[in-house]
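Please read the structure below before turning to the comments.
All protein chains of the complex are present and in place, except for one that has been dropped.
Per-chain residue numbering starts at 1, and chain names A, B, C, D and E are given in the order in which the chains are listed.
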Amino acid sequence: MPVIRMTLIEGYDDETRRTLATRLTDAVRATIAAPLDGITVAIEEVKPTSYMRGRVSRTPGPPLPGATDLVRDFLRAMQARDLDAARDCLADGFRMTFPGGAVFTTLEELVAWGAQRYRFVTKTYQGFDECFGETGMVVYCFGTLSGEWPDGTAFSGIRFIDRFTTDGGKLTEQRVWNDLAESRATPS
Amino acid sequence: MPVIRMTLIEGYDDETRRTLATRLTDAVRATIAAPLDGITVAIEEVKPTSYMRGRVSRTPGPPLPGATDLVRDFLRAMQARDLDAARDCLADGFRMTFPGGAVFTTLEELVAWGAQRYRFVTKTYQGFDECFGETGMVVYCFGTLSGEWPDGTAFSGIRFIDRFTTDGGKLTEQRVWNDLAESRATPS
Amino acid sequence: MPVIRMTLIEGYDDETRRTLATRLTDAVRATIAAPLDGITVAIEEVKPTSYMRGRVSRTPGPPLPGATDLVRDFLRAMQARDLDAARDCLADGFRMTFPGGAVFTTLEELVAWGAQRYRFVTKTYQGFDECFGETGMVVYCFGTLSGEWPDGTAFSGIRFIDRFTTDGGKLTEQRVWNDLAESRATPS
Amino acid sequence: MPVIRMTLIEGYDDETRRTLATRLTDAVRATIAAPLDGITVAIEEVKPTSYMRGRVSRTPGPPLPGATDLVRDFLRAMQARDLDAARDCLADGFRMTFPGGAVFTTLEELVAWGAQRYRFVTKTYQGFDECFGETGMVVYCFGTLSGEWPDGTAFSGIRFIDRFTTDGGKLTEQRVWNDLAESRATPS
Amino acid sequence: MPVIRMTLIEGYDDETRRTLATRLTDAVRATIAAPLDGITVAIEEVKPTSYMRGRVSRTPGPPLPGATDLVRDFLRAMQARDLDAARDCLADGFRMTFPGGAVFTTLEELVAWGAQRYRFVTKTYQGFDECFGETGMVVYCFGTLSGEWPDGTAFSGIRFIDRFTTDGGKLTEQRVWNDLAESRATPS
Partner (left out) sequence: MPVIRMTLIEGYDDETRRTLATRLTDAVRATIAAPLDGITVAIEEVKPTSYMRGRVSRTPGPPLPGATDLVRDFLRAMQARDLDAARDCLADGFRMTFPGGAVFTTLEELVAWGAQRYRFVTKTYQGFDECFGETGMVVYCFGTLSGEWPDGTAFSGIRFIDRFTTDGGKLTEQRVWNDLAESRATPS
């Protein structure tokens, strides 16, 4: 049932307004059992000179880059071993935690560590989830890994999940869980 | 900057309105780089007889049970091996996928499978994330496991993450990843 | 699609607010081809001291008596030949026009005229229509007449329509059309 | 006193918005005794991409053709015996009821029946009323008839009223009452 | 023409809301030539738990004491030579400027200075003006002085004006202009 109206300073593009309306809808659906067809969102735009907070006109904050897009870009660059492109996605202080609790702060460390575990690895995505909480956006990505073990044997269908946190359009943390050890352990 | 006003049929409790306001705020913050202090939410309540959609007065949809609370209840019951209480949290067709791709549809199957892997296991939570998307609420829960291996040796600090999907106040799916195999493999 | 919000000074009863919401809905449906389920009306109430027009607080205007109810009351009283009750429904200057262009300004004139045309007459209603225009409310009432001719022969199923105008809860005019002459003419 | 704000998807022409505002005003005046000068209507327009119901952007429903204009067109065509133009105004299943309870479903039947009652007939309009209710728009039209009886004698000033129902820009029903029989009966 | 709606956290008394509505009206009238009857203000109240700015619920700021009342209290106390009561009206750093540019920071200094100019003095008020600007409220008070010169001669009708600045319910500055010197000079 709820009707949501949002007053925005004019200037956001269609895509950003549509995303806002979608997320406002989802925020309601997460909280009350309203019939989907009854949730209405309307975004009213005002001129910058028609808006004032604290007696000061305001400039609209820019749309944020999509957090899922950022994660996809990073994973694509890593898979292509384009470390420069991957590094561009990272905030200062970026930190990775991999299975077994291995922690890295540079991509080079990760690459070196991975080299002992597989010749190469490719991710097939089953889904992405975005959570927005008090401390920014979290992106989950899960699916399966395929590639080759160090001895050249192929593997595939190995479950994985990554959890990324983002801030200001950069990745601040990556946590990885997967079944590589489970798989390595089983066949032997 | 945005100002969000939501018209609700009166009757929701303080907690539900606060949750709505918080999530509407987060929906904006996930999308545009607005300064936090500039995001205002006001919920205006109208009498049921003051609201009509399609020429019909409407009853407000009830607040949804907190999805994270549901997950906590389930995990607590499982840890206490109170399978009846745990089963109360599950939707028909509930399905679990565990490391190595093991799939179960009853709690008994899971318990039997786990008995081969550890004597008991306890979860310490580091965080919960809630994602609300088109197909309902997803809850992530991550932290560390401690317990005893089948041979009675203690373990602790082993990373895990669970992904739950919910629908109408019941769990519909659980997916689990953890470092148990990694840990079993390493020490040897 | 439209969302209509009306700000009212608090104090109107449920029935009045429901009628307002219904009529606002109908006003939209009369004008644009919006899907019924997409027309939302919410009435927001404010305290009398929270409302000011022209720097002056205002008292809410009282709900108007239902014009159709007024017409029903008048017709019921006329049928029961309770002229006092019927007269209570009339504004000063009330005027009736009957088939053949007969004009009356008092109920007694009408009764005398009718006595030459039928022994008694009863109305069966098929429908009422209310129109609200610039000059107040118009009520239409149509259906069939049954009764007895002056010679005692029964008649029934004779079509009629009445058009009433109202002002301030009183009837200001009645215009009547019916098939009585048609029926009298035919059988002979 | 009431203030009405309507949120519309942008794109309606001036005339449609003016009609909406007028009808919303009338809907209030029909219901509460508010001073006319105190009824304020403002229509706020939003971009299509700024509107979402049920998580879906919507296209504004087109303005409906004026129901009174439709009736005028039909009556003009009938008077000019332009049956093709008149037929264009009719919905499938259109049905007419004339004095004495004569029912027709084609214009040809009506024309044949009328030929026995008058040589020709012309309508002079005194007023039109539009009612919008749950089942669509109703248009009333009343005034006087003039023309010639079958014997060539002229008549004029004979009262009539028509009730039309409309749906989707077509007429679905016409009901006619008039004093022709009364007039024919009287002079003899 | 403008319609102003203000969303307030509920809890302000009638007087405060009326004052808000009046001042919002005046703010419009000071800026555009809108007909007074066309300026509408409605204050919508929401529950504290229905309001959030920056993801935080807020407590409504208390109504400010009337600045004119504060000035009246101060002037009444001064006239009654109740210096304690007068001092209660003053902010730290209060400063007075009197005709001829005499500056005082304590009431005692003022009293001593005045004693050389008149035996006593009484103010008759013609008007008060309140200005609210960026740096708080300013109150003007003007009218006439009557009293006795040091030699016991009576005077009256001598024009004066005082300008007070206020902050947080205390007076921060007083500036005084009057015709006492003009009057003393003239009679001689």
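In this section, contacts are C-beta pairs under 8 Å (C-beta built on N, C-alpha and C of every residue); 3 or more make two chains touch, one makes a residue touch a chain.
The structure presented is a predicted model; accordingly, all values stated were derived computationally and were not measured.
Every shown chain touched by the omitted chain in the complete complex is listed here: A, B, D, E. For the chain left out of this panel, the touching residue among E:Ala85, E:Val111 or E:Val138 is E:Val138.
The chain not shown here touches chain A at positions 7, 44, 46-47, 49-55, 57. Listed by residue number, the positions of chain B touching the unshown chain are 3, 5, 37, 40, 42. Think of the hidden chain as still there; on chain E it touches residues 1-9, 12, 16, 19-20, 23-24, 26-35, 38, 51, 53, 58, 60-64, 67, 97, 99-101, 129-134, 137-138, 140, 142, 157, 159-161, 163, 168, 175, 177-186.
To be clear about the criterion, only the chains that are shown with their structure count from here on.
Shared contact partners of chain A and chain C, listed by label: B, D. Copies chain A and chain B of the same chain sequence form an interface built mainly from equivalent positions, shared numbers / all numbers used being over half. With centres set at the average Cα position, the gap from chain A to chain D is 58 Å. Each of the following residues of chain E touches two or more other chains: 5, 37, 40, 42, 44, 55.
Because contacts link the chains in a way that matches no line, ring, star or complete pattern, their graph is best described as other.
Contact annotation for chain pairs lists A-B, A-C, A-D, B-C, B-E, C-D, C-E, D-E, with touch applied as defined.
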